[in-house]
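I have a structure I would like to understand better, so I am pasting it below and will then ask my questions one at a time.
Note that this is a trimmed complex: some chains were dropped, and none of the rest were shifted.
In order of appearance the chains are A, B, C and D, and numbering begins at 1 in each one.
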Amino acid sequence: MPKIIIAQNKCKGCELCILTCPKKNIRLSQKMNKKGFHYIEIIDPDKCNACGLCFQVCPDVAIEIWK
Amino acid sequence: MKKLFSKPESLTDTDHKYCPGCGHGIVHRLVAEVIDELGIREKTIGIAPVGCAVFAYDYWNFDVTEASHGRPPAVATGIKRFLPDRVVFTYQGDGDLAAIGMAETIHAANRGENITVIFINNAIYGMTTGQMAPTSLLGMKTTTSPFGRDPKLAGYPIRVGELLSTLEGTTFLARCAVDSAKHVLDAKKAIKKAFEVQLAGKGYSMVEILSQCPPNWKKSVPESLEYVRKEMMSYFPLGVIKDKTKA
Amino acid sequence: MREELIIAGFGGQGIMFTGTLLSQAAMIEGKFVTYFPSYGAEVRGGTANCCVTIDDTTIGSPVIINPDSLLILNKPSLDRFKPRLKKGGLLVLNSTLIEDEVKETDAKVVRLPATDIAERSGQIRVANIVALGKYLAIRKIVNQESVLQALEALLTGKKKELLGLNRKALITGYEYK
Amino acid sequence: MTTKRLMKGNEALGEGAIQAGCGAYFGYPITPQNELTEYMSRRMLEENRVFIQSESELAAINMVFGASVAGARAMTSSSSPGVSLKQEGLSYMAGCELPGLVVNVQRGGPGLGNISGSQADYFQAVKGGGHGDYHLIVLTPGSVQELYEMPALAFSLSEKYRTPAMILTDGILAQMQEPMEAVKIDTTRDENRDWILDGCKGRAPRKIRSLLMEEGALEAHNRHLQDKYNLIKTQEQRYQLINEQAEIMLVAYGISARVCYTAIQEANKKGAKLGLLRPLTVWPFPEKILQELALKVKAFLVVELNAGQMVEDVKLAVNGKTPVHFYGRAGGACVTPGEILKEIEKI
């Protein structure tokens, strides 16, 4: 199971990763980070295939993927 | 466990000041990845523009200098001629590169300066909050074309790659986008090629990247991506515009 | 009597609009008023603030160093502006986004869950107006009526439809106890 | 109800220029003057006049040159770095004796600096940042109302003397909003513009030039220019004087004059005698009144948002007769009334 680390305070909630994830496995959190943005969360870690597409499109390098 | 995808070494950990969804951040990372992959971080000198990317020196983990608005090609020329074995690139917006800096752009290209130009075409002046750029599409409403860009008053969006392709001095010219993961990966390839051209001493390379600017386009992020795909790409076709290394 | 107010919060929280609205109201009442926004590159995803000075006589500098009052909608702004507040000044803060305890020494602190109230009243975006209402209920620097008139003057064209929402938010803030 | 409008400095300036009959505006975006360019992009088209977002500040000043040659009330606006780029063009306009208006909404420098208000381009404006012996007429508004009214004055002086004028303001005044009365602007123009190029129908062809290669020609032209500048110096020194009888006289223009005003209000409360000489023109510099004041006051305190520039002109006018002190903050920082009062105490 890949591990996705989200830097919550870097995320700006732009949704680029959400629009990109082939597994539709990312959503915005209800919570705000210290910059005032709703950051993302992985819906189901098990569903992630570590394709890295979310990483590719993230302008804020808020996503790190391990496997 | 192994890190599959993570911040390249050539990026610092500093948070970007860009708006949510802005393409600048993506391209910053691509440039950093390419520099890492080519192993040239310690001999690279970047030139940040005046534009939203003005703080690029805070984000890149190698030597970076400021340049006055529009003059990165001249600054790059000064650096590269004095230190020909370093890798020198400029990072410029459409206002910087194609409006105020047009003469410097054309002449650095024409001299075939052995530098790489990363050109962020977001069809708008981002930093100054939304004025018309030389690349703004016809009909586009901006804060200085409130009735939409009218070619009779404001001329036509300039296709920079095509313009430069007529110059003997240019070696590699390509146009990419960062609206989707696929295009991001294509863009990275083009950027890598551009730096390789420089490393091989083959002369001037430029990669133009269509980039979204949601707030100044007055669009949501998804709408912005649509705009890049539907409107921008049909006027600014993606692909390699010129590749003299193939001749 | 001079009132110097700084309004601050996240970009997107309508900080600038709040300041303009208050200035417009002051002008309607024939008062001297200056409005000065923070502007520029730091806005990208950052905070916004503006200065409003209202007086019965000519105003010099529109820049406020030590405000009489603060209207603070988020945490970073509290940290930034609190130290500048005049002794005995008024601090109205949005408790929904600011959990900090703020000591009452040297300042009158009014906590108000502006974002919550706004959300309940239907539009999270009018938290600013709710807060403005509360502020004005305490510092009666202009009349409610003038602010309502000011709203009409500012919300024209397409924005006219937001009039009701803003009116309601203002009054809710005014009346919030 | 009031007949006033709450207006932003930049926009008031734009509307004032339009009311003054500005026929052609050319500008390039730069903070903190963007709203001016933006305002013009809409209003000039509405008025069926010429608006171009030029490719650069250099192009803008040369478009102003062209429109002025053609007889327009022409203007451009920018902020510090952009105004530096206009220096060659300004020297040409002065040399060719063309009217025109350049607005500098000063920001912090040097270099890219920052976008806060500043007054660090004073020397550039009044000593001539371009080459050669020339002067601009430099006006310094102090309120949104004056930002609205001064373009008309700038255009008319500029046309009267056939020399470019500048409105020297800053990011604070340009960004602030204040109630403003849209008073009627006088737009009468000197009818005898017998030098403009609009086609030689019914008259001999004309030329506009600053190149004078024949022996003595350029010197004669310079003498003519200097005569004109001397005339302007005697005719057009403008200022506002507050508390004429004060012992200590502040000297400040624009935004720093406003801060001084607050300082005076506070000093008054305490009974201190503090006055203010506010130049409305910094070229020509109001040296006559300064010479008079030098015989009356105990000291001058010049207040600027820079490291000390106008203070030199005050010293030159006072010529050692009275002590001239300076207080300023550079780099986009703004002085405060409290700081000024503290400086006063030191005198």
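Throughout what follows, contacts are C-beta pairs under 8 Å (C-beta built on N, C-alpha and C of every residue); 3 or more make two chains touch, one makes a residue touch a chain.
Everything numeric in this text was worked out from a predicted model, so none of it was measured.
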* To do: Note that one copy per chain kind is shown in place, then state the copy numbers for the whole complex.
  => A x2, B x2, C x2, D x2
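The definition used in the following text is that only the chains that are shown with their structure count from here on.
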* Where are there more C-beta contacts: A-C or C-D? -> C-D
* Calculate how many whole Å lie between the centre of chain B and the centre of chain D, each centre taken as the average of the chain's C-alpha atoms. => 38
* Asked: Among the residues of chain A, which ones contact at least 2 other chains?
  -> 12, 37
* **Multi-partner residues of chain D (each touching 2 or more other chains)** => 31
* Structure fact -> Touching chain C in the complex, chain D uses residues 1-2, 4, 6, 31-32, 115, 171-172, 175-179, 255, 258-263, 265, 334, 336-338
* To do: Mind listing the chain B positions that touch chain D in their complex?
  => 50, 54, 66, 68-70, 95, 99-100, 102, 125, 127-129, 131-132, 134, 143-147, 153-154
* Asked: Any idea which chain A residues touch chain C in the complex?
  -> 12, 32, 34-37
